[in-house]
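With one protein chain held back, the other chains of the complex are shown just where they sit.
Naming follows writing order (A, B and C), and every chain is counted from residue 1.
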């Protein structure tokens, strides 16, 4: 069902847990299947320095979360914002069609986290 | 499907063919399945001295015909008249339920042959 | 009983080939997972089933997702016809023929009771249907045409390609019962322009109790059964995995061998026909050329089919008959009546169906034994004109 890369991320999820000194937190939940994800970001000079996640969900959800954290580390917020759910699934080498929706939470949580960051630290800049 | 006795009578039918000098002939046909049977009798002093048959029909019909000829030989007409289709089937050791109707023609042909005999030779006696 | 056994009843069923059984065995042993299970044991079986679907599709020129596994030809026919009928909002019209298998004919009779109208088209004395008659029978209410590819009793091949074109031209569903033809002659669902096609594994050296329905993509029929959603909801129930694997392997093998096999069987068939017709008062039933490669159906006049079968059986020859007495029903086969045989000729019909494994030596044996069996019965018969 799942390819090796997905299984690897499920078995050895990267960047798991809470970031004690996170600058921003993004949450998302799928009303459809009840999955939820929390993403923590540490940002310095507009660059994602550290990242971690907590996910309640199926194998695909967990692997997508883990994959996403690898994809964003070291990226600028602008670059990170461009990452879509599809990008995460692609980076995992694909997911079963029925499971695609489970990967949707990863990029959503990221976007929410970035929004959280901006609302906190870039409030003055906008408007 | 058929027991050994039925198969034996089918394989080695007794008293097959036309009796050239028959005293009486009985025919019967099943409207249901198209089987037909002709029974030939040679009668002397009220006793069936010889008998033969011709049958168009399935294995059960042929075996019943053959069995019947063995059952009637040497019997008086009165005794022969008492033979029922069920007796023939019983004497064969039984027939499959679906095939019972195929054995019905044997005793019927016998009864017809006896009626034929009586109408020819005992006409005066009746009435 | 005879020492020699010659099986000439491949139209009834066929032996499972050793290669087919071999393919099935792992799925009767260690590969026992439920294809719907998410664990490794389930996933392995799922992928085998989907692989079997792909093979089956390939053999028919279909797409993988157009194949639905069923429990046999009867079920495929029922799903096709009833499924199409169930989809109708109001009673409609069905076109079929008088020589269909009971699994089509009796479904149609049942659908008539539910309000649908059915046209049962006649056939000529060789069993052939006229495609023009199909076109003429079409009404605005016609929602499905169901014509068998080859008749199971007399072997006559119907012009299904032409009928498919007519159906397509009128935008009406076309179903064909291809149970007898699959694995015997090439079947290409696209060339035939068929929307629904039934097949059954045990007719081409696969196991009994498994079949398939081809459903062209986009064709809408309602499922009859409900349950766990298997076979994309068209045929729920835990899959008959060994059966499905056996079906696909048997189909693959038999389709592969068609070019060679067809010639062999046709030549056996034609030799058997010639040999049998040498006996007095024997007539061939069905079409002389447009017939299944392995099918021979003849009537032996003056004698009755079941007794012939029994006589052949005593010689170790397995065949079948259209006689009422062999089926437990009282009327002779509807097919033999439909081609105009009188009652007695119909009752004296015997079908020899050759297949994989039959040899010239089998034929020698049959041609050696049949005349004696027939002669003996004719001697008993009040109608015979003995030989």
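Keep this in mind: contacts are C-beta pairs under 8 Å (C-beta built on N, C-alpha and C of every residue); 3 or more make two chains touch, one makes a residue touch a chain.
These numbers were taken from a predicted model, which means no experiment stands behind them.
In the complete complex, the residue from C:219, C:312 or C:346 that touches the missing chain is C:312.
Of A:24, A:48, A:62 or A:83, it is A:62 that touches the chain left out of the display.
Taking the whole complex into account, chain A touches the unshown chain at residues 2, 7, 10-11, 13, 16-17, 27, 32-38, 53-62, 98-99, 102.
Remark: the residues of chain C touching the chain excluded from display are 1, 5, 7, 9, 12-16, 21, 24, 28-30, 32-34, 36-42, 71-75, 77-78, 101-103, 106-107, 109-110, 200, 202, 207-210, 224-229, 236-243, 306, 309-310, 312-313, 316-321, 326-327.
In this text, only the chains that are shown with their structure count from here on.
Chain centres were defined as the mean of their Cα atoms; on that basis the chain farthest from chain C turns out to be A. Centre to centre, using the average C-alpha position, chain A and chain C are separated by 57 Å. Chain A and chain B, compared by their mean Cα positions, are separated by 94 Å. For chain B, no residue reaches two or more other chains under the stated contact definition. Looking at chain C, no residue sits in touch with two or more other chains.
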